[in-house]
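FYI, not all chains are in this one, though none of them got moved.
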Amino acid sequence: MKLLIVNPNISSGVTDLIEAEARRVASSGVQIEMATAASGVAYIETRFEALLGAHAVAAIAGERKGQYDALLIAAFGDPGLHELREVLDVPVVGMTEAALMTAAQLGQRIGIIAISRRITAWYRECVDRYGMLSRLAGIRHLDRPLRDPATVREDHGDYLVELSRRAVEEDGADVLILAGAPLAGLARSVADLLPVPVVDGVSSGVCQAQVLTRLATMRAPSGSFAKPPLKLNVGLSKSLSELLARE
Amino acid sequence: MKLLIVNPNISSGVTDLIEAEARRVASSGVQIEMATAASGVAYIETRFEALLGAHAVAAIAGERKGQYDALLIAAFGDPGLHELREVLDVPVVGMTEAALMTAAQLGQRIGIIAISRRITAWYRECVDRYGMLSRLAGIRHLDRPLRDPATVREDHGDYLVELSRRAVEEDGADVLILAGAPLAGLARSVADLLPVPVVDGVSSGVCQAQVLTRLATMRAPSGSFAKPPLKLNVGLSKSLSELLARE
Amino acid sequence: MKLLIVNPNISSGVTDLIEAEARRVASSGVQIEMATAASGVAYIETRFEALLGAHAVAAIAGERKGQYDALLIAAFGDPGLHELREVLDVPVVGMTEAALMTAAQLGQRIGIIAISRRITAWYRECVDRYGMLSRLAGIRHLDRPLRDPATVREDHGDYLVELSRRAVEEDGADVLILAGAPLAGLARSVADLLPVPVVDGVSSGVCQAQVLTRLATMRAPSGSFAKPPLKLNVGLSKSLSELLARE
Amino acid sequence: MKLLIVNPNISSGVTDLIEAEARRVASSGVQIEMATAASGVAYIETRFEALLGAHAVAAIAGERKGQYDALLIAAFGDPGLHELREVLDVPVVGMTEAALMTAAQLGQRIGIIAISRRITAWYRECVDRYGMLSRLAGIRHLDRPLRDPATVREDHGDYLVELSRRAVEEDGADVLILAGAPLAGLARSVADLLPVPVVDGVSSGVCQAQVLTRLATMRAPSGSFAKPPLKLNVGLSKSLSELLARE
């Protein structure tokens, strides 16, 4: 199984972090390919930035069409997730959605730890779009920018444990999601300090991509995720128009 | 007041229809400018097509930045609405949202008449995103493609009246929205045959844009629609990167 | 267009405040008529007081029937709004509903600043009745009575800015509503100190009344806001029984 | 215990029906007093008619203040229920609310059989106001006016059984409410033909009034149902202003 993991941000350093965590968790039969957005911003925190990210992911998805068995969108809020599900013949997985659906099987109320204050509004809307708002205990966030992925445990470990404790005691969380790709390694390394089970988006995403590939039947022709009706289009890049084409 | 109305579809014929209805309803002090998406599809019915439309609207919004006092996105599902609200200093109005907020003041439960079956799932998600699902009586749809905007009353008038009757009697609607730009003229012309008040997106959008321009205070620096934090971006067209720039 | 604005409270001083703000914002073609409740209380804060207010508004609406093109109910919680929509042939606008539908087009989550603690429960129920509870970030309130409308900026300006800041930072509001008629002037005068856009009920109400008058089709005979079925009534004042009569 | 039962409609014939059912179900220690609205309409089906009914009930409640230990509002949609709870020192019960809270203890999803089509929208809003919409299986309604309370079983018995069967099989109801005062006798007389348990508003209301009187502690000074703050009022009838007075 070939799994294409796309970082909708332009930061190749974060792509490396994602890849490391993905390779650690993937089953032996999974062949991982990485891609980084060719356009967009360093770190998606808002709706507009997510639109840029979705566009960049779609370009990559179209460009490499036919070369992967599943696609994992590896950024907050899953930019382009529902959109690409309409046009691809393979499972499309979002790391936020995957983390939510995984966490939902470990506890009733889910707490989220996010990487910045600004991102929380956008993230809440994502949870709502997936119909999981009633399962959300709350979103708490780091209050300092990440200095360096390599030192994140030293820099943020204590505060993360403190946020987790509050999520459990004050918000009533039974399970936590560490919501940023840059936090991928952190989840594992501090897990034994935390009061409840914790999942992160990258490893959840890789595992759920494997599940969907294992289970999913052939692509079906109806429902609201069927291919868009054929119609005139203009002005699109070759990779985007490829996504609208019928075989 | 300069109102820029952007058709996120590539069809200039529909742009003309929108313009006619917009000019009919706008107050005398409103100067209307029209724009048509340079890329995308003939008619947006799905999430992926809406992503293309949002991107095309953003390109126009950036290109003409500083040349308008309000922006009206004139297609189903308001592609790019929340995204552009983050980056523009002027009111951004969506014709779906404007129609919903207008209709909500004419009756408690809102019925929507859509232009195709495929579009209904995407449209329902829009209503949900605006928090108005509890106000939605239901969505009914035409079952034949629109042959020609000029003959729409002859082609669909009877069926529209029938759909409206069912929306009221079977779904419990108190007010109706005719949800497609191509239906703009139709709403007015058949209004006297319908059992409840009816609004359409184009005229609602123009009127609400005038309200927001009249009322809105200067752009404020906080909340989740403040400008995205300044950060590195690459690979964006000049018009898109313009939207991320600070003055 | 003749717009009848009814203050459901008995306080003519507040009527004057409303009128000043209404005249400031209304388009040139709008002819404003004011009316003050002939019975009821000085300031509506509870459900029972709102029942008194609704009755007083209905009496005025019936008394002046045929003399206005739209009716604006100018008090918290829109007493009589849905009730009068059933019996009047013209648009009926509530300042709370109008403010909510306007604010909803400026941000995703709405914060409300109310004039007293007691009023907040009743106000929350109004937001719920309009189906907008999922859009409500929270309600905060002044903690001292308004001394004098003329000195409100001096008396409450600082605290209002503080409440607004908390609504944004702690509740996640993207847009604010200053919810009391007596605050009408205040919204505009402190807008430049606030962290997000702010609307008030009076100006929203006047603008939305203009929109509905511009758009609304003729009164329709079906749905749950059609005229009540003709039936025996007794003991009603002439103005109320007028509202039940068929032309 | 003195229970004042107020018919918010002006129809004394219906008052008699209510009284008969109330006397049948009340415990021996309950002394029942009946009252009929002095103003309003023959049968409340809409929001505006309910406003008239609420006003009439309030007038009676004030007029007889101090002469009853509990008040039962005996009409659809409980006109004046929340309002009067603020100003009376004794339990106030609504027959709709009482029926819902009783039915909720007999099955998970509640079906309602209403007396006319027009009434269903208003009734649905009541269920929503009580937070019970998720428990509502649906509302079905008789399609012919009630000819005569005395012949209701012959006139409507068969159709009622048919509606009940559909409410269970098509809507998934576990329990039914026969929602109109005029149906009070009917519920009991056809109960053995129905597929699920059935309750009616009058008997539920009488029983719940007894429960609240038995349980309720002395009137408490806080919360949103505390007495409205003392303030100026004008133009109110003696019975209404009595309700605002402090002892």
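Per-chain numbering from 1; labels A, B, C and D assigned in written order.
Operating definition for what follows: contacts are C-beta pairs under 8 Å (C-beta built on N, C-alpha and C of every residue); 3 or more make two chains touch, one makes a residue touch a chain.
Just so it is clear, the model here is predicted, and its values are computed rather than measured.
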| item | value |
| --- | --- |
| Homomeric complex, total chain copies (4 given) | 6 |
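Just so it is clear, only the chains that are shown with their structure count from here on.
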| item | value |
| --- | --- |
| Chain copies touching (chain C, chain D) - same or different residues, decided at half shared | same |
| Most distant chain from chain D, judged by the mean position of its C-alpha atoms | A |
| Computed distance of Cα centres, chain D from chain C, in Å | 30 |
| Centre distance in Å when chain A and chain D are each reduced to the mean of their C-alpha atoms | 52 |
| Chain A, residues touching no fewer than two other chains | 121, 125 |
| Category of the chain touch graph - line, ring, star, complete, other | other |
| Each pair of chains that touches, named by its two labels | A-B, A-C, B-C, B-D, C-D |
| In the complex with chain D, residue positions of chain B that touch it | 108-109, 172, 174 |
| Partner chain B, residues of chain D touching it in the complex | 120-121, 124-125 |
| For the chain B and chain A complex, residues of the former touching the latter | 10, 37-43, 45-52, 54-56, 58, 80, 82-87, 118, 121-122, 125, 129, 223-224, 228-229, 231-236, 240, 243-244 |
